[in-house]
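The complex is shown incomplete by one protein chain, all other protein chains being positioned as in the whole.
Right after this comes chain A.
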Amino acid sequence: MEPPIYYKRSEYIETDTGNKVSRRATIAGPQNIILGGKTIIANGAIIRGDLRRTGPGHAVVISLGRYCLIGVDCVMRPPYKTYRGNFNYYPMKIGDHVHIGSNTVVEAAQIGNYVEIGKNCVIGKFTIIKDCAKIADGTIIPPNTVVPALSLFAGSPGRFVEDLPESTQEMVEAQTKQYYTRFQPEADAR
């Protein structure tokens, strides 16, 4: 068992469903963001829930599942395009057990469950990442890329490297749950 990862209690807001959101993260348009529970938003992360589709009413811009991690200084921004002459933003949907490493920029349309994205990556607009896929550190995924299930992508442009082991789902599930357990407020001192 890995040692705990401590944070200052005053620095994080914990919600009823166990989400832990850093006070030093920028959450724009929180009414348009859904967090599934037990999801961690780290320091310096920027989540642009304000970039919503034009038009009246309420809209979910970014949804995150359970046991996700948005790493330090990540930027999560919904994808956009001009379709039939109209510029618009499109929603971003992220499944359960998805970890995104620090300094990564995500403009994906859809990320499945049990997905690991490394640090310092750029995930281009409208990218679709299927279940149990992994993006290595420093990968640049160009816009509109499809990353199939259980595959490892790396490089610039991000390309298929290899198939991941059959037990990836269990591995990632255990790892993300463990991370959430390890992530705890520092014992009273300091």
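We take it that a residue touches a chain if its C-beta (ideal position, glycine included) is under 8 Å from a C-beta of that chain, and two chains touch if they have at least 3 such contacts; residues count from 1.
The working rule: contacts and distances are computed from a predicted model.
Student: Could you tell me which of "Chaperone protein dnaK", "Cytosolic Fe-S cluster assembly factor NUBP1 homolog", "RING-type E3 ubiquitin transferase" or "Dynactin subunit 4" is the UniProt name of the chain missing from the displayed complex?
Tutor: Hidden chain identified via UniProt as "Dynactin subunit 4".
Student: Given the contact definition stated above, which residue among A:Lys20, A:Arg52, A:Arg77 or A:Lys130 touches the chain not shown here?
Tutor: Touching the chain that is not displayed is residue A:Lys130.
Student: Name every residue on chain A in touch with the hidden partner chain.
Tutor: Chain A touches the missing chain through residues 1, 3-8, 11, 18, 24, 38, 43-44, 72-73, 81-85, 87, 102, 114, 124-125, 130-132, 140, 142-146, 148-151, 156-157, 159-160, 163, 165-171, 177, 180-181, 184, 186, 190.
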